[in-house]
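Heads up, one of the protein chains got dropped from this complex, but the rest are sitting where they should.
Chain lettering (A, B, C, D and E) follows the sequence in which the chains are written, and residue indices restart at 1 in each chain.
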Amino acid sequence: MPTLAQVVNVLETLYPLRYAESWDAPGLIVGDPSASVTRIAFAADPTAAVIDTAIEHGADVLVTHHPLLFRSVHQVSGLGTRGDIVRKLYQSGCALWVGHTNADAAYRGVGQAAADLFGLVDQHPLVPIHDDEAAAAGHEVGLGRVGRLERPMTFAAFAQRVAGVLPHTELGVQACGPLDQMVETVAVLPGSGDSLFDEVRASGADVYVTSDLRHHPATDAIEQARYEAGLRAQGIAVGHGDDRIRPLMINTPHSAIESLWFRYAVDDVPAAVAQATGTRPESEWLRMSTDPWTLRL
Amino acid sequence: MPTLAQVVNVLETLYPLRYAESWDAPGLIVGDPSASVTRIAFAADPTAAVIDTAIEHGADVLVTHHPLLFRSVHQVSGLGTRGDIVRKLYQSGCALWVGHTNADAAYRGVGQAAADLFGLVDQHPLVPIHDDEAAAAGHEVGLGRVGRLERPMTFAAFAQRVAGVLPHTELGVQACGPLDQMVETVAVLPGSGDSLFDEVRASGADVYVTSDLRHHPATDAIEQARYEAGLRAQGIAVGHGDDRIRPLMINTPHSAIESLWFRYAVDDVPAAVAQATGTRPESEWLRMSTDPWTLRL
Amino acid sequence: MPTLAQVVNVLETLYPLRYAESWDAPGLIVGDPSASVTRIAFAADPTAAVIDTAIEHGADVLVTHHPLLFRSVHQVSGLGTRGDIVRKLYQSGCALWVGHTNADAAYRGVGQAAADLFGLVDQHPLVPIHDDEAAAAGHEVGLGRVGRLERPMTFAAFAQRVAGVLPHTELGVQACGPLDQMVETVAVLPGSGDSLFDEVRASGADVYVTSDLRHHPATDAIEQARYEAGLRAQGIAVGHGDDRIRPLMINTPHSAIESLWFRYAVDDVPAAVAQATGTRPESEWLRMSTDPWTLRL
Amino acid sequence: MPTLAQVVNVLETLYPLRYAESWDAPGLIVGDPSASVTRIAFAADPTAAVIDTAIEHGADVLVTHHPLLFRSVHQVSGLGTRGDIVRKLYQSGCALWVGHTNADAAYRGVGQAAADLFGLVDQHPLVPIHDDEAAAAGHEVGLGRVGRLERPMTFAAFAQRVAGVLPHTELGVQACGPLDQMVETVAVLPGSGDSLFDEVRASGADVYVTSDLRHHPATDAIEQARYEAGLRAQGIAVGHGDDRIRPLMINTPHSAIESLWFRYAVDDVPAAVAQATGTRPESEWLRMSTDPWTLRL
Amino acid sequence: MPTLAQVVNVLETLYPLRYAESWDAPGLIVGDPSASVTRIAFAADPTAAVIDTAIEHGADVLVTHHPLLFRSVHQVSGLGTRGDIVRKLYQSGCALWVGHTNADAAYRGVGQAAADLFGLVDQHPLVPIHDDEAAAAGHEVGLGRVGRLERPMTFAAFAQRVAGVLPHTELGVQACGPLDQMVETVAVLPGSGDSLFDEVRASGADVYVTSDLRHHPATDAIEQARYEAGLRAQGIAVGHGDDRIRPLMINTPHSAIESLWFRYAVDDVPAAVAQATGTRPESEWLRMSTDPWTLRL
Partner (left out) sequence: MPTLAQVVNVLETLYPLRYAESWDAPGLIVGDPSASVTRIAFAADPTAAVIDTAIEHGADVLVTHHPLLFRSVHQVSGLGTRGDIVRKLYQSGCALWVGHTNADAAYRGVGQAAADLFGLVDQHPLVPIHDDEAAAAGHEVGLGRVGRLERPMTFAAFAQRVAGVLPHTELGVQACGPLDQMVETVAVLPGSGDSLFDEVRASGADVYVTSDLRHHPATDAIEQARYEAGLRAQGIAVGHGDDRIRPLMINTPHSAIESLWFRYAVDDVPAAVAQATGTRPESEWLRMSTDPWTLRL
């Protein structure tokens, strides 16, 4: 039976920690490297309910996308929910491994899974990372994905496609821009995408699909996009491309879009463990919604 | 006829600039102080469409809640939408005055308007500001409001009340927490409220009504709230109050909740100008939605 | 039987967290607040050997002076000794509470214990903290202690006294300055004292007892002290007091001097728990040396 | 007729924004890119009098060397002179384009114009910028210029030459150093040059011509220069070159020396517009002094 | 005969080091405190020529206004002029004491000396310092002085008065503003005054007399002053006072204005030494110009 140390080694070959952003600290968060692993569970958020379910289902490792200790801590006591989760994990012998920005950027990672499912072809990373190993394997890695729809469609039709791929949440999907404008190139960044507007504009994408778009960044972006489209219509070159407004925006529920990754990982990880160790662990995606919203009016 | 200088003086008596947060720069943004004022328009966001409408309606001053130049600029040229707005305003003789965090904190300002309309009594600021003049007038000023519902109601009923007060938007209103829990004390912070969870927890409020709540802060807050409620149910004192989960959360469209202020300002401002100068300017609230979202799925 | 939550409450009444330095994060580091406590162990450092011994002796809480997670962490996995200690503690049901700079400054805390045992009378804190509750109880609290020997003695005799009080270590005790100089006032700072020379000089102390004195700070201090004493001998007023060299210095093993606190705490804590809850837990001081040095040549 | 957008394009080909220092923000400050341009005015400072004159003379674009909004602003209202200038420019349809450190560094820019007029040959930039396009055109670009006088002359004679080239101002020209010392290599930095003494010393220049030299930097520089010359006279190698004092200094009126650029720009810009668009705009240098000093005693 | 330690004590009673700005480090820079003092010299700048003269004249202490080591140093070797000055001073037994911002702010210090000589009455500090000892003696201390001319005069006449008081320099005195405007209140800040415009404006002074005014700060200040005067003339209240332009500016040679202090100090210091020690040292003001400029064109 593979040890946790071996499984971690496999996970960090698929989703190398060197891809992580400098402010991020993914990897093994809780667990004894000499423990043995027969079952791996996957979930977007390490909430108390997710932890309880993973333990109840007999998982030896839980792989989540969101960090348990994103802000570093001086204590892991039961005065807070994070310390209590550490306690439950250690007492039940379940490890926690986090694939955050390293998984975002990886081959068959979070960005690629979403882009594939939204139908993008000719994909490239939005923010490429140079990595010799990935290049040798013919993979382009990095944050986000930019690609092309096989054929242009209206913005409304594309928004409908995105909503159809995502699991149902109370928050739902919002679209910003003229619904009948034709769109073809798309930038996708699963997770909070407020801070990457410059990269999206530079990519020339017609649409930007991301999450957690707040009022001000979204309003600023669409106002400037409309203005620049107007200038281009007068023949004054600012921004990119023809005189359509770009980028239009689609706001998605944060965990819902990121959890598309598990469609790949739930098979990729046990297969890679099998190849490395000769034993394929059981594998399960905990599909419970971890979206905080319980009602929409 | 009052001059712009006189109208600014009145606005800054009602909504004093000294209330503004240190990072904020509200006040007169565009305008010639010697111009005369016969008509004042009010709107949440200084978008291009709002500016065009104000000019078309003959406004001499436009009062907005959101800043035009929140990030300071080295140029106001027509290479960007903000510079083009400066051009339009100067060429049409319409001034722009911004009441941002100073209006949030003021008597009959943004926070108080929302709290009043949601039915809160016994109100106090969430983050009080000490101000001698306000104290002399018997007003408590500061960011956000905490108050009590006249009688407890279920969380679902209160969420329904909030949604009923707000104008319709595509984004809608979201609620987080058990819908049948009874709630009584409420904290309200119109605008992005992610960063004030500590103050809300310290206030002991049952519900927090604000905007732009992103996945991680909202999830973190409800997870910790649920955990602490569990500890209190075992008799271990952490957090505030009895063993109910608190604060529950209501996420509202950013401009929609802030625009409740104009229900007061559209009368308060011309009345105060009349008192100061003997002439009451015309006044109009431009109710057009400036929410960026055009579709929800 | 008292719960961990009750014991923590007692510990933080004796050694309040509000006394801690701003860069410090003492308190409950590992543990379930609803667990019950029958046995408390005390030790200077949370080393692997100390943890194993505490668990083997059946401790429900281990109180250490040095932090486990002094630098905050993003993970507590078994890839490092600290994560493995968290695992062992949770799996064996032993909590960890740290009394660091809060215990240094407290009444009957680390500073006072050492100063008492070195024979100092008329004690005051070296760096006083104003605290209303302590003042109401008639206690002066703060970092380090300055006091007077009942009668002057030679520096050599006082150094001998200090060495006699401390447990044996390989590192031993070092003295800096003329051995036959008479000394009377003494400043004591258990732990690394390099950074408090200014306060010691301002106190006018004849001797400074602390730990981890490195070559440069110690050399700089004694050189300047000798020079100033020479100026004072010529009638030029610099520094403090008469024309003796001051402060002389005594360097002590870091954990050895700090562990003097446990002479008090091993009784004070169970007595206070008994008073608060009616039940006196068992109590034990794990006297094993945690000094890293195994040989001296 | 060329549009403003076309004229800006020409200006930023002659004086590329990529040459600007990182703290600088030159380019189009005020103006509608779709406006048409028939007349361009040039002046050193965008003072109120300069703006009024440019408008009165019918300029469609005013090119200044000094920025209008050097410190970025949150408002452009008529409560300050800068906002009032924005108003006048937009109301009269006159754009403002600033060529600041980008123009300093450019081919036939501010530095080169002054160096040419002071008679320097074999010029190189004092602080070179690597730029592929400039290199391809055979131009060396960068801040300041260092060159050689065709033949050595006394410092007094060279100072006289500098003063003769500059327009009259009340401040006048000051020289520091032995007047009869022979000088041959000269560094020129139009504008405040206090902060570039290290580069000037490294260039080995005999004289440094710049502006706004304050008492302390000038005194420190000449004292060190005299001292090093004395050491070199004893055969001790410090500083550069033979045993003459270097650099001597010439302090010039800030705007006066910078305005020498317009001798080139007043022709270069309309010629380049003509070449790009087929139409040569009218062009005028507003020679009014913008030096603040009105009297010298 | 008094020792250097005693003389330093007197100097720091007259010009207390606690008045110094936080970035400044005046006081005893070079000297043996046990040396005896028979002769004190005074000069504005510790240039090599000043040091040589002081030594040649047999001074035991040189008091300068400008620091020798304003930027702190890691070496005082003869590779630089400052180290060579340290060497000369120690080898000839001449101490150096610096009275910089402490002397600016003191009673009968640099600011007061200049203000007295320019004829100001009803003086107060421009930037007051609260000091219990000064208050007990009835002295108002602080940086700069604001006062009133006994009777209003034209700006030209006042500028003439300032120039008449100052020793001749090549740089001369410059005035900015309408020469026939009547002025009455005056702010004086000997030394570089660029950074105190806000305080001067707040003082409502008609004229600001200082040094080292560079093109941009001076131009910005006069432009804004002219604009605000225009608004006040229209009845719009911005800035201070009636509708005259304020502050006008007078730029003076830096060392020349500061050296006015020595008119007081050359007597005040020996008198205070005599009072403290019974012996009056000889005293001399080295009036040589230390202005760097040797020619004006």
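Following the convention adopted for this analysis, contacts are C-beta pairs under 8 Å (C-beta built on N, C-alpha and C of every residue); 3 or more make two chains touch, one makes a residue touch a chain.
Just so it is clear, the model here is predicted, and its values are computed rather than measured.
Under the touch definition stated at the start, the shown chains contacted by the missing one in the entire complex are A, C, D, E.
Interface note: of E:Pro2, E:Pro16 or E:Pro33, the residue touching the hidden chain in the full complex is E:Pro33. The chain not shown here touches subunit E at positions 25, 27-34, 67, 69-70, 72-79, 83-84, 86-87, 90-91, 95. In the full complex, subunit D makes contact with the omitted chain through residues 231, 234, 236-238.
Counting over the whole complex, subunit A has residues 3, 5, 33-34 touching the chain that is not drawn.
Methods note: only the chains that are shown with their structure count from here on.
Fewest steps needed to get from subunit C to subunit D, stepping only to touching chains, is 2. The chains that touch both subunit A and subunit D are B. Shared contact partners of subunit D and subunit E comprise B. Annotation: A-B is the more contact-rich of the chain pairs C-E and A-B, by number of C-beta pairs in contact.
The most distant chain from subunit E, with centres taken as the mean of CA atoms, is A.
Centroid distances from subunit D, each centroid being the mean of CA atoms, peak for C.
In the Cα superposition of subunit B onto subunit E, the rotation angle, rounded to steps of 5, is 120 degrees. Chain centres here are Cα averages; for subunit B and subunit C they lie 51 Å apart. Centres computed as Cα averages put subunit B at a distance of 48 Å from subunit D. Residue positions of subunit A touching 2 or more other chains: 70, 78-79, 84, 231, 238.
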